[in-house]
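Here it is, the structure, as structure tokens.
The other protein chains are all here in position, but one chain of the complex has been omitted.
After this line comes chain A, so read on.
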Amino acid sequence: MAVFNRNGIDRRSLLASLGVSGALVAAPSVLRAQTREIVVGGAASHKPWVEAHVAPLFERKYNAKLTFEGTRSLVNLEKMQKNKDRPYLSVVQMDDPVMILAVKEQLLEPITAAKASNLAKLKPGTVHMEGQWANYLQPWQGIAYNTNVIKTPPASWAEAYDPKYKGRIIIPSLQNTEGLPNLFMASHLATGKPMAEATRDTESGFKKLISLKPNLLTVYNQMPQAFSLLEQGEAHMIVGALSSFALARRQDGAPIALAAPKEGIFPVPSGIAVVKGGPNQDLAFAYVNELLGAEVQAKIAPPTFALPTNVDVPPPPGMPTGVAVHTIDWAFVADNRNDWVKRWDREMSM
């Protein structure tokens, strides 16, 4: 088709060319518009394994796009609250104590076996509050230590209180979910009560924790910063470190290891839930179903050094054996946490 003629540009040809060009330019947008999308809010540390192991599988299987927003559980809760009328998150991956707050504010859509069939494959105790959320993994907490400095793994949580570690210990803030075991373990160390009783005696826990202050290098809110200090040798131990982060760093060559002390370890259940009224609910449930399924859990349990919750998936190699695993009563935590945080701020400050 000749666009140019003797008299200049042919009007019809030009319009036709513009039309074709416009269609070509617009085509990707049109195609994109056909691809549905869900936004998943989770912890920033989840991003690598979600993008490496889950997103490609999900996007291929459902012809959908998955966007992962990595932040903290409490920030995700804030996003859900602020956008309650027009939610943009479809799924959230948050800690159990934060899930309880989300349930209280009616922000979640219950998961049922009809909508996510893998729910029936989960271990007992991993589906909560009539399906408001479920656990897809259980990382565990122990003591991370710098192997260049500490040659023998810490055998007890009490070692952190040894004066030889003056200014060398890091603990997580009570604002972080992984900060809670230190309070409960401190109570256990102070009173000798069994863990189930010790967790109720936070008064003794606080008194014991205050005696740790001379040994503290810092209290962290941001896990990467704490691990950076540990790896550099400025800190010698992170007491209450998460396996999903510590062992991943070890695998990357960092001079750190994670000890499971004799008093036991704490599992930190990772929860998943569908946001009430969120976009593309069918895709949201499909994503939840995938994370509760054997295929995905078998893929993500080894790199996150966590226990799978699906009965068909065996624990990955390297999990501690022969050590007590103390579960935490998250409902009790949710009822008291604000008061504990208030006290923590006042009594653990410099």
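In this section, contacts are C-beta pairs under 8 Å (C-beta built on N, C-alpha and C of every residue); 3 or more make two chains touch, one makes a residue touch a chain; residues count from 1.
In this section, contacts and distances are computed from a predicted model.
Of the candidates "tRNA-splicing ligase RtcB", "ABC transporter permease", "glycine dehydrogenase (aminomethyl-transferring)" or "Cytochrome c oxidase accessory protein FixG", the chain left out of this view carries the UniProt protein name "ABC transporter permease". When you scan A:S90, A:S173 or A:S244 for touch with the missing chain, the hit is A:S173. Interface note for the absent chain: among A:T35, A:N221 or A:N336, the touching residue is A:N221. Residue-wise, the contact with the chain that is not shown comes from A:L74, picked out of A:A44, A:L74, A:A257 or A:V323. Contact with the chain that does not appear here is found for just one residue of A:N148, A:Q232 or A:T327, A:Q232. Where chain A meets the omitted chain, the residues involved are 72, 74-75, 77-78, 81, 167, 173, 175, 216-221, 225, 228-229, 232-234, 338, 341, 345-346, 348-350.
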